[in-house]
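The other protein chains are all here in position, but one chain of the complex has been omitted.
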Amino acid sequence: MQILNLILVVFLILCAIAAGRTKDLVSAVVIFASYSLVMAVLWLMLQSPDVAMTEAAIGAGVTTIMFVAVISRTSRIEK
Amino acid sequence: MFSIHLPVIVLLIPLVTALIIPVIADRNSALLQFVVGSAMILATLLVAIALSGTLRGEIFTYYFGDWLPGLGIEFIINVFSGFMSLLVLFMATLILFYAFKDISHDLPEHLIPYYYTLIFLMLFAMIGMIYTNDLFNLYVFMEILSLTSCAIVSIKRTGKNLLASIKYLMQGTIGSVSILMGIAFIYMASGHLNISTIAETMPAIWAAHPQNVLIALGFMLTGFGIKAAVFPLHTWLPDAHSTAPTPSSALLSGLVVKIYLFAMMKVMFQVIGIDILREVGIQFFLVLFAVAGMIMGSVFAIGQKDLKRILAYSSVAQIGYIMLGIALASPSGLNAAFFHVVSHALMKGALFLSAGAIIYNTGKRNVDDFNGIGYRMPFSMTVFTIAAFGMIGIPGVSGFISKWYLSMAVMEGGHPWILLVILFSSFLNSMYYLPIVIKGFLCAECEGSPNVMGRDSLPASMWIPMAIMAFLIILFGLFPQLIMNITGQMPHLFL
Amino acid sequence: MHSLWIEFLDHVNYIGAACLFVVGLYTVITHSNLIKKIIGINIMETSVFLLFVSIGFVSGAKPPILAVGEPGGFFVNPLPSALILTGIVVGVAITVYGLSMVIQIHKEYGTIELDEIVETEKEIKTQIFRKQDDTSHV
Amino acid sequence: MDDQIVRVISRIIIPFIQVYGIFVVMHGHLSPGGGFPGGAILGASIILYTLAFGAEAGAKMIPHRTSKWLESGAILLYIAIGLVGIGVGRTFLTNRAAGFPMGELGNVISAGFIPFITIAIGIKVASTMITLFHTMIGKDPH
Partner (left out) sequence: MKHAFLIVTLAGLLIVMSYSFIQMPAIGSEEHPAFNEVSQYYLQRTAQDTNALNVVAVIITDYRALDTLGEATVLFTSVAAVLSVLVVAHPKPNKKMDEENHG
C-alpha cells in the first residue's frame, strides 16, 4: 500500500513538472487533468471518497473544459 | 433578544442585497440606488447599535447552529470588531453615495448592477473577516474579498485594468495559498481551527512542535504581507489602485488593505501569541520592513506624474506607519496604529474622491496639468488640501495626531532612531503633496481666468461625502479623544 | 540510511505536498504564459489539499460514512475532508475568473504572454510621451 | 458541431447522467457525494448537451434569465433555512434544536435541513457551472 502511495505521489510530481514544461497548452491541460484524476485516486486511497468525487467532477471535469474553452478562444502554443 | 442576532443580521444585509440586485434592480437605476442606499444606511445603523453595546463592556459571542466553539463557527464582536465594522460600513456608505454619479462616468450602463453586486459581496466578506473567530472561515471570507477586489478593478476592461487585475489575482492567490498552508501547519500541530482554542493549546504546541508554529507564522506573514502590500511585497498595489474606478480605489486603499492587516494581527497576537513572538524576535524584522515601506513608498511616489498613482504609492508608505504600530506590539503602538487606520481611511478616501472629482470634471490625471485647478474646482481642491495636510502631518488635522502618538510609542518602545525616519517620511510626503496643492492654488497667470474661485459644478451626491470626510478629518485632528477613548480599549484584546 | 528511508516512506504524502507546492510556485513565477500561471496556481492549491487530506488519514480506518445498525467503527478524521471540499470550489472560482480575464486580455493585446504585453504597454507609453512632446513643441 | 454519432450518444446518455447527478445530490447525507459533486455532474450534463448541439441550443435549454434566478435563489433559500433558527429563538443555521423533522436514520428524508441545504448547493453549483461555461464560449457579436 505504501509503495503504491509512493508511486502515485511520484507520478503526481512528474505530472506537475510536465504540465509546466509542455509548450503545447492543450497537452499541458490534458496532463493537468490526469494530474487531477491521479489526485482523486490518491484521495480515495486516503479514505475520503467525498473529496475524491468532488475532485474528479470539478477538478478534472469542469476545470479542464473551461481551460480548453479558453485555449480555443486564445492561442494554443506557449512561446 | 434581538440584539443577540445583530452581528449575523449585519452580515446578511450586504449578502442579501448583493443577491437581489441582479434580479430585481437590473434595468432600473432609481430602484438600484434606493436598494443600495437603504441597505447601507440600515447596516450602518445596526452596527452602530452593536458598537454601543460593546462600548458598555459586553462581548457578543455568536455560535452558529448552537454548536460549541470548537465544533462549529464562532463570531466574536468586541469593541475592536464592532468599531472596525462601523468604520468599514460608514466609509463604504459615503463612497457608494459618491459612486452613484461617478461610476456611470467610468462604466457602461449594463455593468453597473454587477459593480454594486461585487461591492456588496466585498462588504460581506470584510465584515465576516472582522467578526470571525475561526481560521478556515477567515480563509473563505478572504477568498471572497480577494476575488471581489480584483473584479472591481478589472470591471473597467481597459488593457491596463486587466493587466493590473491579473497581476493582483496571481500575487493575491499566491498569498492566500500561503495562508492556507499556514493554516494547514497549525491544524497539523493542534487539531483545532477555533482561534481561542488554538491560543489555549499554543504553549503545548510550542513545546512539542516549534518548527510547525514557526513555518506557519512565516507562511501567514508572507501571505498577509502580500495581500496587505507590506513594503517588499507591494508590487501589485500601485497598478491596481491607480487604474481602478475611483470608488474602487477609495475602497481598496482605504479599507481592504487594512482588513488584511487586522487578519494578520489576529494570527500574530491571538493565535500565536505575543510571548512566542517575543521569544522568536520577529518584531524587529517587522519594524525594519515597516520603516523601509515608509521611506520607499514615498520615494516611489515622488517620481510619479499620474495623480492616482501618487496616491497609490502613498498608500504603501501609510501601510508602513500602521505596520510600525503593530510591530511595536505595545499598547501605545497598537493604539496609534488603530488611530492611524481610522485617519488613513478618512484621508485616503477624501484624497481619492477629490482626485476622482477632478478627473470627473476636467479629465486631467497628470499632475503637470494641474496649474490653477483650485480656481476651477475650489471645493475639491480644498478637500484634497486638507487630506494632504493630514498625510504630511500638519497640526490640526488627524494625520498629525496619529504621527504624534506613533512617535510616543516609538520612544516608549526604545527605538528613538525611528523618530528620524518618521520625520524624514513626513518630509518626503510633503515633497509630493505640496507641489500639487501649490500648483492648484498659487498660479499667477490664472487670476484672470473665467471661473475664478467659483463653485465647482459637482452633483450633491459627490460633494456631500467629500465634505463629511473633510469635516471628520479636522474634527478628529482637533478632538482626537473622540476616537482615542474607543481605540484605547482595543489593545488589551490583542496583547 | 535505512531508517531515513522508512521515515521518508512514512511521510511521503507530506513531502510530496511540499514538492508540489514548490513546483507550482516555480511554474507561477517563471512562466510568462498566463494559462501556465493559472495551472501553476492550481497545482499549488491541490498540494495544500493533499497535505490536509493526509493529515486526516488514519491507517486501517474506514471512510467516515456510518452504517445503519452498526453502533461504531474506526473512521478517519472527517474534518479535513470537509474543509477541502470547500477549498476545491474556491480554487475553481479563482481559476475561472483568471481564465475569463485571459480571454479579455487576448482580445485587448492579441497575446497571452505577459512579457510581450508588458513590452506593448511600454511602447504605448513612449508613443504617448512622444505625442505630448510634439504637441508641446507646436 | 454536426457530428451525428456524438448527438445520438449524448441524447442517450444525458438522462442517465442527470439521474445520477440527482441521486448524488439527494443521497448526500447518506453516502459519499453531496451538493458539490452532484451539482457539478448535473452541470456537466448540460455542458455536454451544449457541446453536442451547439451553444444556442444549450442557451435555449437553460436561458440566462433562469440561471440568474437559480443562482440568487439557491443562496436565498440557504439563508431562509438558516433564518428559521433565528425565528424559533435559536441561532442562525440551527438544525435539530430549531425543530426540523429528523426522520428515520438512513432515510432520504431525514436529518433535518441537511437535504434541503444539499439541494440548494446542488442547484447553485449546477447553475454556476452552466453559466460560466456559456459565458466562456460566448461568441462576440462583432
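All chains are identified by letter, namely A, B, C and D, in their written order; residue positions are counted from 1 within each chain.
The rule is short, and it goes like this: a residue touches a chain if its C-beta (ideal position, glycine included) is under 8 Å from a C-beta of that chain, and two chains touch if they have at least 3 such contacts.
Note that the structure is a prediction, hence the values are computed from the model and not measured.
Taking every chain of the complex into account, the chain not shown here touches A, B, C, D. Residue B:Thr148 is the one among B:Thr148, B:Gln318, B:Thr385 or B:Ser398 that touches the chain missing from this view.
Here the missing chain is touched by one residue of B:Ile103, B:Met170 or B:Ala189, and it is B:Ala189. In the full complex, subunit D touches the omitted chain through residues 28-35, 71-72, 74-75, 78-79, 82, 92-93, 95-96, 102-106, 110-114, 117-118, 120-121, 124-125, 128, 131-132, 135-136, 138, 140-141.
Residues of subunit A in contact with the chain left out of this view: 48, 50-51.
For subunit B, the residues touching the chain absent from view are 15, 18-19, 22, 27, 64-65, 67, 70-73, 108-111, 114-115, 117-118, 121, 124, 128, 136-137, 140-141, 143-144, 147-148, 150-151, 154-155, 157, 162, 185, 187-192, 205, 208-209, 211-212, 215.
The rule is short, and it goes like this: only the chains that are shown with their structure count from here on.
Looking at subunit D, residues 32, 34, 36, 132, 136 sit in touch with two or more other chains.
In subunit A, the residues that touch at least two other chains are 49-50, 54, 58, 62, 66, 70, 73. Here subunit C touches subunit B in the complex through residues 21, 25, 28, 34, 37, 41, 44-45, 48, 51-52, 55, 79-80, 83, 86-87, 90, 93-94, 97-98, 101-102, 104-105, 108-109, 117-118, 121, going by the rule given at the top.
Chain contact summary for the complex, subunit B toward subunit D: residues 1, 5, 8, 12, 15-16, 19-20, 22-23, 62-66. By the touch rule above, subunit C contacts subunit D in their complex via residues 63, 65, 68, 85, 88-89, 96, 99-100, 103, 107.
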